[in-house]
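Note that one protein chain is taken out, while the other chains of the complex remain in position.
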Amino acid sequence: MKPLDVLQQCLHKRVLVEMKGGRSYRGVLDAYDQHLNLVLSGAEEVVGSEVTAHAGLTLVRGDSIVYISP
Amino acid sequence: MKPLDVLQQCLHKRVLVEMKGGRSYRGVLDAYDQHLNLVLSGAEEVVGSEVTAHAGLTLVRGDSIVYISP
Amino acid sequence: MKPLDVLQQCLHKRVLVEMKGGRSYRGVLDAYDQHLNLVLSGAEEVVGSEVTAHAGLTLVRGDSIVYISP
Amino acid sequence: MKPLDVLQQCLHKRVLVEMKGGRSYRGVLDAYDQHLNLVLSGAEEVVGSEVTAHAGLTLVRGDSIVYISP
Amino acid sequence: MKPLDVLQQCLHKRVLVEMKGGRSYRGVLDAYDQHLNLVLSGAEEVVGSEVTAHAGLTLVRGDSIVYISP
Amino acid sequence: MKPLDVLQQCLHKRVLVEMKGGRSYRGVLDAYDQHLNLVLSGAEEVVGSEVTAHAGLTLVRGDSIVYISP
Partner (left out) sequence: MKPLDVLQQCLHKRVLVEMKGGRSYRGVLDAYDQHLNLVLSGAEEVVGSEVTAHAGLTLVRGDSIVYISP
């Protein structure tokens, strides 16, 4: 198994994406590529346990990501 | 679907572009490439919910982008 | 021996992953690639000697990693 | 249209170049390449709405650029 | 002689590895690659002249390294 | 014209090199390459309008450069 296979398994499921600088996004993983660029639908910005913003469909640039968790 | 396909769907529509360092731009996506370099027309700088500057046509360098949202 | 051979030996064993910016994760190494992207299962965030969060299965982006220790 | 086509259209016209770290330059775009390295003639450093320095002909390194606006 | 030849000469000997952000590690160099990824065995974290932590076998990511000294 | 052609024209002439982090160097451009690595002879460190240090012949790494001005 390779790390990107985990993303394949997460497709169309909710994931938590932790960003550099401390923000997190939660949403359904609709697409990814080998740079870890992600598309999240129904994306919410999360700070601690609170939802702070709704972003809807979001393309997240891979190089700002620290980790992705189902 | 790949992440850049979402940009294809956003062409000629308004998008919100969140930058590293906390600035955001809102404008119509006129062009993009595989580095996520974007061209926005009618671009506005947005801080919170306020428009702070009008930049018109803008080429945004992809590596400063955190996320793009329709 | 090359550095990535150490990761091969760590597969399915617990590792500690120290991140840029001071966070650490502990979990079982389920997968890795040549960019040092890692998949940890049963991952916990660790600050000092305290477990501060449970992240479960986690894909950690290689370029945020400082070191990996079995 | 690709993002760099916008630079082609800006050739020999005045552009505003916003840099990482908050500085901006204004000048006539004389040349560019695919890394977004730019040559500005008659370049001025701009802070807010004030011109703070005159740099004349300037080669600006692409990876310090946030956005370019005509 | 090329810089990596010095690492070849350091194999199985103690080295000091100075990291970006101010931490240092001391340990026996067991492996390296062309990205300066290193494997240290018996690794210790060093702050000033004090040993602050024992990490055992450690894979250190090359792009966090400032210098390596035998 | 491409941006590096400007460096060709600056060869053996005095240039000002603005660095990331706020330092500047002034000196005669003796050599450059496609990474914008530069060799300056008679180089001086400049802060504001004051010369703060003399560095003589200096190889400046391109990725620390913000702009180069004749």
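The first chain written gets the first letter, and so on, giving A, B, C, D, E and F; residue counts start at 1 in each chain.
Operating definition for what follows: a contact is a pair of C-beta atoms (placed from the backbone, for glycine too) under 8 Å apart; a residue touches a chain by one contact, two chains touch by 3 or more.
Everything numeric in this text was worked out from a predicted model, so none of it was measured.
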Touched by the hidden chain, restricted to displayed chains: E, F
Chain F positions in touch with the non-displayed chain are 19, 21, 23, 25, 30-33, 37-39, 43, 55-61, 63-64
List the chain E residues touching the unshown chain? 1-7, 16, 20, 36, 62-63, 65-70
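Note that in this section only the chains that are shown with their structure count from here on.
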Quick one: how many steps at least from chain A to chain D, stepping chain to touching chain? 2
Can you tell me the least number of steps between chain B and chain E, where a step is a move to a chain it touches? 3
Taking CA centroids for every chain, report which one is farthest away from chain A. F
What whole-Å value do you get for the distance between chain B and chain D if each is reduced to the mean of its CA atoms? 18
Touching at least 2 other chains, the residues of chain F are none
Report the topology of the inter-chain touch graph, choosing from line, ring, star, complete and other. line
Can you give me every chain pair that touches, using the contact definition above? A-B, A-C, B-D, C-E, D-F
